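Only one protein chain is missing; all other protein chains are in place.
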Amino acid sequence: MPQMSYAEAIRRALAEEMERDERVVLLGEDIGLYGGAFRVTRGLIQRFGPERVLNTPISENGFVGVAVGAALVGLRPVVEIMFMDFIALAMDQIVNHAAKLHYIYGGQARVPLVIRTPAGAGRGYGASHSQSLEAWFVHVPGIKVVAPSTPRDAHGLLKAAIRDDNPVLFVESKLLYGAKGDVPDPDEVCPIGRAAVARQGEDVTLIAYSRMTVLALEAAARLEEHGIRCEVLDLRTLAPLDEEAILASVARTARAVIIEEDTRRGGVGAEVAAVIAERGFRGLDSPLRRVACADCPIPCSPTLEEAILPSVDKIVVAVESLI
Amino acid sequence: MPQMSYAEAIRRALAEEMERDERVVLLGEDIGLYGGAFRVTRGLIQRFGPERVLNTPISENGFVGVAVGAALVGLRPVVEIMFMDFIALAMDQIVNHAAKLHYIYGGQARVPLVIRTPAGAGRGYGASHSQSLEAWFVHVPGIKVVAPSTPRDAHGLLKAAIRDDNPVLFVESKLLYGAKGDVPDPDEVCPIGRAAVARQGEDVTLIAYSRMTVLALEAAARLEEHGIRCEVLDLRTLAPLDEEAILASVARTARAVIIEEDTRRGGVGAEVAAVIAERGFRGLDSPLRRVACADCPIPCSPTLEEAILPSVDKIVVAVESLI
Amino acid sequence: MACEELGYLRLMKLIRAFEERVDRLFVEARIHGTTHLCIGQEAIPVGACAAIRPSDLASGSHRGHGLALAKGLVPNRLMAELLGRRDGYCQGKGGTQHVASLEHGFLGTNGITGGGIPIATGAALAAKLRRTGQVVLSFFGDGATNQGTFHESLNMAAIWRLPVVYVCENNLYAMSTAIRDAAAVERLAVRATAYGMPGATIDGNDVLEVREAVARAADRARSGGGPCLLECTTYRHHGHSKSDAREYRTREEEECWLALDPILRSERRLLGAGELTPEALKRLDAEVSAEVDAAVDFAEASPPLDPGLAAEGVFA
Partner (left out) sequence: MACEELGYLRLMKLIRAFEERVDRLFVEARIHGTTHLCIGQEAIPVGACAAIRPSDLASGSHRGHGLALAKGLVPNRLMAELLGRRDGYCQGKGGTQHVASLEHGFLGTNGITGGGIPIATGAALAAKLRRTGQVVLSFFGDGATNQGTFHESLNMAAIWRLPVVYVCENNLYAMSTAIRDAAAVERLAVRATAYGMPGATIDGNDVLEVREAVARAADRARSGGGPCLLECTTYRHHGHSKSDAREYRTREEEECWLALDPILRSERRLLGAGELTPEALKRLDAEVSAEVDAAVDFAEASPPLDPGLAAEGVFA
């Protein structure tokens, strides 16, 4: 299979799974003819028809709840939330319903629901169109959270998410939609719950996910020139977290820098740090570091936005401060 | 001032602040004659009238948004969300509006809004009436989060919250409503952002907040019998976090156990652990430990509920594992 | 018709006996937590479920024991659920506000006011797309009609012409808040206008009227006619939940409504028509009471789930 973009990889995974299983239906705002704000679902309504690609009204809590109900009785809906910021409107249906029903119904029910949504800043979209809110869901038992960094993982993880019998939040990166990469096998399913070593190194582990993996790899390349060999661990799944992979890498390098695009306080990186501090403490040689978005709303002005986001430079500085 | 319950302390703080500042108004479901589900606002409508104690329809996102709008133009609303679980419905107005407007409006606007809500399990109320979701808000820049453990702090922190020009989430503990304690001074305001040493000790720091502080103190008393001297740090404010107090205590004891009632993964304790792992690592002698609710929805059956919640026993075990 | 009403009367009495027992179990501290009794409102779930097929679906509010029993759940396992026991429909994990039995097509009670409305709507979407011929009943209270989920759901059901019947149990109050203070409309049924769907107000304390109205609505929905909103007027005899002194309403108002009790009305109708004798009535009462006794025995004999397993079963 040729090189393709992250967006195209997602589109293919959707199409393949819809082909494979007629219970898979898509719901979301403007996902039909328009193809969604980022055109990820473009062409699918022509191929699968309006009964399987449903344009919804602007009713986030409502249509997520509709998807929960549909999932409960046999469909496998994939919902698109146009920007992750809007997921704030749907928290009740996701948290109090989707994530809980399997457990609180004593195992009778399954909610095979995928919620796809683009996260992240860097496009000058402002405070309500730029957030990375995945940490909320990492904190919610009963929902899995994945956040791929490559077209290949986006494709394979989305297939896994759609086949999973549990709710899965599938976090996409706006800035990666155009990024190209190999997707060798249309049947490849990437298991949920496993991190991947994106680069090997001995001196320090850079732990990242989604677009931050790309920055971490760039930083690693730059640091190599300074003689610092970084291992880059791409988490890929945030819940359940691949604690073993984190601990194994940190045990080798004895140092870790966690890179996340969400705001620092209470972010995903905090959980990663806590896991290391609890279970990997003995092998650690130096303090942990987090490189994250500053604790403020995302300003619209591009210069301000850039200033608060993680960057290759900031990663390099954090790594160098440890060594 | 005599002993009073945590609920009564909150009621007094409300009444005192309403007396002091006529811009303070209350909004919430059944907070008038009924006094709210936990009767915290009982009697206030008789005293201040229905224009200042507004019973709302069941419209959480709507009435929180109404409070944001009212705050923006000069009122100082105190909203009650009947159970913290229902805050999931109001996330958009809290996160995308209340917490952001001051910043994104470039400092023109203030949103002096308090959201009071009871958190916590232990009453057999089931999955939708028992959650502790404060970690979500700790992750949201622009909103402060407080969670008192005593009547005195509840009183003083609520007064501070009402006088604060920023949105404040005021997390109450259902199980503490009946707990009694001294509230010596009706004018005492407890500053937001400061932890308190609830008990001094040299061997290990127990870091807790809200009802978990009570459990931590019990565990400390029990551990003293085994010769282990625990310091108990009551965080009181979760955002901004009193990092200096945490670091100072851990520097003394070189060991820490974090106790939180929210579910473990991505909870408030993760941030506390991360702060210690970043800034207090050098002084740490042993791994951190978190005692938290298991990562599952709160089951209704009391025996199951008890099994997953933190307890004095679990704290004791965690501390002993470190020493 | 009349002999069918006998069955409804029996079911309404069973629900009431069940609820009264639940109330007593609370007083005796044999149940913990909270509960919302549907005493006084039994005709709505009974009439509604009589109008649909067993394969149809229903979803309820927090006040949902009556709907659960009307949808075919058995008292034994429902009681076990309320007592938090292993043989409860949800192993005691769900409890009163989150009890479901999918094999009965009962999608669950719901502790989030308005939370079940989109879920019912989604089940109707699935029924439509999968062409199962099912209809879904979505139950909720007057207070729930002020939630955004009500609005969003009814709108989607209307534009997609989903096979769902929205059953609003208007018992005049949401907790302590009178609906006249929480909505500026005389009748909640007019809210259907906003979605271009039919709305009607019916006497929710008349089991036959409920059955007829729901039957018409369900037929229409099943044949592709789309959703509708039925406002069923009723009254809850007890407080909102166990700790409610009912200060927000008068004893006179309660008297009036007690006289309109749906069970009394069916009894009177059946006695008047000679379909029921005072003796048969007594037997009926004894029967349902025994059935509830048995349910309590069953439930109390069922152990709670092993606490060691409490955190299991989060993921499928």
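The chains carry the letters A, B and C, assigned in the order they are written, with residues numbered from 1 in each.
Criterion: contacts are C-beta pairs under 8 Å (C-beta built on N, C-alpha and C of every residue); 3 or more make two chains touch, one makes a residue touch a chain.
Not measured: the values here are computed from a predicted model.
Visitor: Which displayed chains does the hidden chain touch?
Guide: Contacts of the omitted chain with visible chains: A, B, C.
Visitor: From the list A:Ile58, A:Ala221 or A:Ile323, pick the residue that touches the absent chain.
Guide: Result: among the candidates, A:Ile58 touches the missing chain.
Visitor: If I consider the whole complex, including the chain that's not displayed, which of A:Gln3, A:Gln200 or A:Ser301 touches that chain?
Guide: A:Ser301
Visitor: Could you tell me which of C:Met197, C:Val210, C:Ile263 or C:Leu305 touches the chain that is not displayed?
Guide: C:Met197
Visitor: Just checking the interface: what residues of chain C touch the absent partner chain?
Guide: 146-152, 155, 158-159, 181-186, 190-191, 193-197
Visitor: Contact with the hidden chain only, please: which chain B residues?
Guide: Within chain B, the residues touching the omitted chain are 23, 25, 51-52, 54, 56-57, 59, 61-75, 77, 92-93, 96-97, 100-110, 141-142, 144, 165-166.
Visitor: Identify the residues of chain A touching the omitted chain, counting contacts across the whole complex.
Guide: Chain A touches the chain not shown through residues 29-30, 32-34, 37, 55, 57-59, 61-62, 85-86, 89, 123-129, 294-297, 299-308.
The criterion applied here is as follows: only the chains that are shown with their structure count from here on.
Visitor: Suppose each chain is reduced to the average of its Cα coordinates; what separation in Å results between chain A and chain B?
Guide: Once rounded, the distance between the two centres reads 30 Å.
Visitor: Between chain A and chain C, tell me the centre distance in angstrom, where each centre is the average of that chain's C-alpha atoms.
Guide: Spacing between the chain centres: roughly 40 Å.
Visitor: Averaging over Cα atoms per chain, report the distance between chain B and chain C in Å.
Guide: That gives a centre separation of 36 Å.
Visitor: Which chain A residues touch at least two other chains?
Guide: Each of 61, 92, 96, 100, 103-104, 141-142 in chain A touches at least two other chains.
Visitor: Using the touch definition from the top, which residues of chain C touch two or more other chains?
Guide: 88, 91-94, 98, 111-112, 115, 148, 313-314
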